[in-house]
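Only one protein chain is missing; all other protein chains are in place.
By letter and in written order, the chains are A, B, C and D; residue numbering begins at 1 in each of them.
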Amino acid sequence: MNLAVFAVRRVARLVLSLIAVSIIAFGLLQLAPGSFADISNLAAEESSTVTAEMQQRYGDEVPVWQQYLGFMKGALTWDMGPSYKYTGQNVEDIIATSFPVSATLAVVAVIIALCIAIPVGVFSALRQNTPWDYGSMFAVTIWHSLPPYLVGTFLMLLLSGTWHVLPSRGWSGPENMIMPVIALALGPAAVMTRYVRSSVLETLREEYVTAAFAKGGARRLVIRRYVLRNSLIPLVTVAGPVLANLMTGTVFIEWIFGIPGLGQYFTDAAASRDMPLLMGTTLFFAVILMVTNLVVDLLYGFLDPRIRATAGAR
Amino acid sequence: MAVPHTMPKRSVQAAAVVATAALALSACSIFGDGDTDPTVGAGGENDAQVLRTTWSNPESLDPHVISNGIWIDQQGLFEGLVVQNSTGSDVEAGTADEWEVSEDGTVWTFHLRDDASWSNGDAVTAQDFLWTYERLLTPGGSGAGNTTGANSYQVALGIANASEFLAGTVTDFAEVGIEASADDQLVFTLDAPNPGFLLGLTHPSMLPLHPATLEEFPQEWTEPENWVSNGPFVLDEWQRNVEMTLVPNENYWDTENVHLDEVEIQLYASGEPVSPVAYDNDEVDLMQLVGEDVFSYVDNPEFTDQIRAVEQRNITYLALLRSTNPVLEDVRVREALSLALGREIVAGLQPGVAVARSLVPEYLGAEHGLGQDEDIARAQELLADAGYHDGEGFPELMLLTEAPRPELDVAVDQWAENLGVTATVNNVERGVYVEERWSIQDTPGFYSGSFITRTNWNDAINTTFNPRTMEEFSLPAEVWEEYQEVQADEDLDPGERASQLQALRDAHASAGAQEFTALAAEGSSQPDLEAATGYFVDAAEVRDDLYLYLPVTLIDANYLVRPGVEGLNLRGTPDVYYFKGVSITGE
Amino acid sequence: MTETDRIDPAERPGPPDSSEPAATAGAAQAQSQFRRAWTRFRRNKLALASLVILAALIVVAMIAPLIAPYGFEEPDYENTLAGPGTAGHLLGTDLLGRDLLSRLIYSLRTSFLVGFGAELAALLVAIVIGLMAGYRGGRAEQLLMAVTDVMFAFPTYLFAVLMVAVLGRSVGAVILAIAIASWVNMARLTRAQTLTLMQRDFVEAARAMGAPGVTIAVRYVLPNAVGPLLVAVSFGIPAAITAEAGLALLGLGVQPPTPSLGGMIQDGISYVTSYPNMLVWPAVMLAVVLLAFTWLGDGIRDAFDTTGTRR
Amino acid sequence: MTADVLLDVQELQVQFRTERGMVRAVDGLSYSVARGEAVAVVGESGSGKSVGARSLLGLLPKTASITGGQAIFDGNDLVGMPERAMRAIRGRRIGMVFQNAMEAMSPTITLERQLTEHLIWHGVCSKAEARERAIRALGEVGIPEPERRIRMYPFQLSGGMRQRAMIAMATAIEPDLLIADEPTTAVDVTVQRQILELLKAQKERGTGIIMITHDLGVARFFCDTAVVMYAGQVVERGPMAEFIECPAHPYARGLLGSTIDVGDRHRKLSVIPGSPVDVANRPSGCPFRTRCALADADRCTHAQSLESVSPGRVAACWRSHDHV
Partner (left out) sequence: MSDALVRLNGVSKVFRGRGGAVTAVDDVDLEVRRGETVGLVGESGSGKSTVARLVMGLQPVSAGTVEFDGCPMTSIKGRQAASFRRRAQMIFQNPFGSLLPHFTAAANVAEPLRLHRVVDAAAGQVRARELLELVGLPPRSAELYPHQFSGGQQQRIAIARALALEPELLVCDEPTSALDVSVQAQILSLLERLKDELGLTMLFISHHLGVVEKLADTVAVMSRGRIVEQGPAEALFEQPRHPYTRQLLAAVLPVRGEPVPLPEDPWRPEDDDGVRMIEVGPGHRARIGAAEQPQAVR
């Protein structure tokens, strides 16, 4: 199989999956009870007749499959029309303005997580079974067990509520990122630290590391050139999904810290049955996930000469 | 393998550099303009007067689209013909500095002030108002996005032919009773005298819009760069879901009374925990305490001087769900359930919560005894009369809600304990809630809701659970089904549909509901406010006795207000207060 | 095991404990893989403690009606929002005066039910499809690949939200939603394990003995995949519990008044400034449960020496 | 000891810390290697032959430690040598060839780097010159087109070629001593012969070689001296030819008798009963006594020391004189 065929197949699978995702999402939405209606501020609710009016407007006059095709056409042309709920805003504009926020949070969180995971993981592995190792692994496992929304809540109470050093919410500058990023990064940092540690330990046992020492390599050099290179390349496969998950899963953090990311819109759209926005965000997330997975595969292939070579041969 | 105890420093450094760079990069592009300075505020040393407050996240700022945004329009972005006074009980001059009413009370003439102008310098004209009202009342809305019709609110104003135009039975806007008789003169013709007309004009949907801007940017006119309005403030920045910044309108006619240099509104998304941490952390100067946060502030001596309450601002209620099971069509059963609701218990759970005995707030002066009180013995008696002694044979009830509410849990508990009636709370998403409220359920029950209480009798009768809605509530389930089919029938022309619906209501609505309709109409047609109130009190009593809804609690709205915020008039209206007149004094 | 391993196990860089005691050398005790794993597991104090804690919590959850001082929806209007240590309410009460300790105990019940239920359901489907995909390939494999492609493109969280929206908020529906969202990874693991084990000579030996495919897959391959699957389950259960908590936070968890840890956390977050104990108890409990499962999983992994299944 | 002696190992002991306690993997290993001499350390699984060799360069896992003995290389004791000094010896003075080049070469680094880096580390030559030398070394081990192949990754070469490249890696720097740890076990017989020829060339240049192997044929073909290990202990040591001719220790005899040559069709195999002893469960006294036909309950339960059986030959059995 040559590279072109491989690429075409891969893309074809991608497209098929996207179609499947869109159909499933659309189907689930059709099955789900409730339909879109104006969910104005219920506290300020004025009259029940408004919602009846809405029912009339967004009734079921159009066949389901036509709605689906219409939406897909819009999605393909990046023109998904206005959101039901956020009237006056087009779905693609909502995505275009809010996704970069979620993505930034996710990317920074992953970078921070890597900055924690690599040194701590390597350090623990190199000092396996010392108090350092036990201590850091203990700490890491505890982080791992704290859901981000709890970390976020406690951080806010502590840093904003008690110490008054950071703004509790909003998105006006880097200071707004500190708490959300910490809350988001801890879990992935823990996962990746554990991964790095075991990966380094495994690599340390490899014969080529012994061989490198046998050639008279200085420890630091051997660690860097032989151990780190071979144990960190697989980290890409972990960091990729983590990143993709974060990009789609920042919703709690966005919610707690009042950050205008896409996750908030999605949740809101799901609860209020804002079909265009919900379908738009779902499909967009699907594409993001696929692209991330693809990039991870390519990056892994690029970093690991074995895969690079076999891919080239295909 | 024996391995060294040193760390590869270079890779760590590299990672740190990358992270810093990423932070720096992202800081330039993805945040808002970032010109906000959290240290500037009521407590700050800076001379600029910046009010930092919070609001529920608006989906739109179009006053014709029902969203939280219309109240921001009302708070200071636009100015209507008249504005409310400090208590919300009457009106003051706004864009109109004078007005008069004909003797029969049906023709109102408003004179626009000479210096009323748009923020771009254009003069505000009567034609602008006319254009706006046509947009408001045009069926289907004028712009593509204007779909959520605030127009229906205006039925209560009683403008001649307005409802007909909206319904489509009148198609020429010229026939509607609004006329720009001169550039600075606007005339309304009403079907009947309406004592609530002036206050009705302060609804956001009656605010003027700038026609030229809206024609140029049908959708994007609410963006800061396109913004034109006639109120004391204009939109300077809008970072959706996060923050909105307003700055004074230099062309406003009354800049002397505009003291704030900037208003920063933190926008809270629905369901977001509105933690007063932001207040404690000196990020906002004025915010409403929502839900459970009242516990740590209300009755806390440290905050006594920082809490301002708007009493009985909200009312919670349970309203009848249509069901194929007719058990709740017996008014005795509904009354029994109401009498054993446990209102006292709910009121005792939180500070600032009182028992609601009527849909009308107590402060409007309704005499005691109006509405529903608790009496368990009577409730048991009623239930037994209806054939369900000790709840035997009584079907399970459902309480539909879109958020957890303590009164529902208490009701479930109390009904089970006192009446032997079982009920379950069904907490669903908003989209489901909104739909299910109107559809016909297998299970009998109620849905839980809340209103902002009405500060005047007219609104209390004619807007919240207005006569038409009450009649609809009283329709038996099978008629309600037919009624909805007519409503949804796209083939009917609007006039035909309206008359069919009317016919259904006339034929099937309960006698009580029709009596309420009659009393309300009678009250609305009184030119004299006092005479009207008499009818309204009667109407309210009739409405409460239908037990189609069960009022539960009246809830105070509590605001945290930082010392130094002056000129703040909190009213019981949805917009709560105007930005105009608010100032911040350094302590 | 490669040829080189066999030739000189003790001389590979690593402790020479891999050289087995020869059966003839002494009265060695029969050691099945489980016994061996258990022996190793017992040495891991943290994992053992976690197991004990979890077992205790599970027992508590199971006999909740017997030990909870109150029913989970039993109000006490005299003692609303009581602080910890209030007479009769050790951990305090909520807005309706419901006993937090009782609710916490019942929450565990719901959370464990969701965690175990979802993972069990996912595991069953995963084993069947994973085994078939791994052993037979063909349609099962294609199905798994296709579903995997789709599920990888479907953010788990979004999927669960949609599923709950469709299925409602009963415990069963939440379990099903989480199970559907999580079986794919487990099936992939089963398939990968099956493929790895298929490389082992005993599969070929079994075929040479004349064993039919089902026997090989179920009787020979599956028992050897138990270790990694157990590890996956022990990491999957806390993930399912977290997922329920996440759904609850969005108002899509198990329908109140049935308490779950997530539901209690959701309640607690709104009270965090006024009555922090309402958040602290469920948060601590959740953290303890998750932590215990993590350590337990680590212990099981080390016991089975399945380094490949590290998350 | 002659002046030509490169390495002199005396009573080396290596212990492993295991879950079952301390295990003495090597228990008294002594031999010496002279320039141009090839010493075969022969033994079966778990006999400690590889641990003994690797411990010389400090290449054991952290759980292992040398608990006794000395290894004098060029006048310095390798045991307890500071890391820095040891590093100067590793790869430069003492090279190592591993069993499996696939495992002993990093998959993510090109041959060029793996062949030249230690030349640079040890300051032997410049980078450019190192490349020249590496290419030359590759050519010498019979790899065609070395200029092209040097840019490849190890996995891109065939097994035999990889093994040669590894030998080039160890020999390009011209070490004084080469430790070859089962260098031919993973390759086919035809390749084995070629590899051994390559090593022979090194030997002829004067390099001392320690060949660790379980294959007596290889040992005999290539080595001058035999060191036979069993359960961590040396049971016999002496010149290869004499050892093959008439092994002194019962184990060595059994091992030789178990070895099958082409042409052995009608020779009756002599079989050692039982399983090889595990160092963790070593019996007291002579470790071989549980499998030894000549075992004597009185004598063999005591530790057997290496005693001279003929000039230059020692064996650890009280009856070894019987057979010489």
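Worth pointing out:
Everything below uses one rule, namely that a contact is a pair of C-beta atoms (placed from the backbone, for glycine too) under 8 Å apart; a residue touches a chain by one contact, two chains touch by 3 or more.
Predicted model only: the values in this text are computed from it and were never measured.
When the missing chain is restored to the complex, the residue among D:101, D:255, D:286 or D:309 that touches it is D:255.
Looking at C:40, C:136 or C:200, the residue that reaches the missing chain in the full complex is C:200. Subunit D meets the missing chain through residues 44-45, 188-190, 192-193, 196, 214-218, 220-221, 244, 254-265, 269-273, 275-276. Take subunit C: the residues that touch the chain left off the picture are 1, 3, 6-7, 20-24, 27-28, 30-33, 36, 200-202, 204-211, 215, 220, 223-224.
As a working rule, only the chains that are shown with their structure count from here on.
Pairs A-B and B-C differ in how many C-beta pairs touch across them, and the larger number is found at A-B.
Note: centroid distance subunit C to subunit D, computed from Cα atoms, is 48 Å. Contact of a single residue of subunit B with at least two other chains is seen at positions 1-3, 271, 273, 275, 277, 428-429, 432.
Among the residues of subunit A, those touching two or more other chains are numbered 32-34, 157, 161, 205, 207, 210, 213, 219, 267, 270-271. Here subunit A touches subunit D in the complex through residues 128, 205-208, 210-219, 221, 225-226, 229-230, 233, 303-306, 309, going by the rule given at the top. Across the interface of their complex, subunit C is touched by residues 1, 271, 273, 275-277, 291-296, 345, 348-350, 403-404, 406, 409-410, 413, 425-429, 432 of subunit B. Listing the residues of subunit D that touch subunit A in their complex gives 54, 57-59, 61-62, 83, 87-92, 95-96, 98, 100, 103-109, 117-118, 121-122, 153, 155-156, 169.
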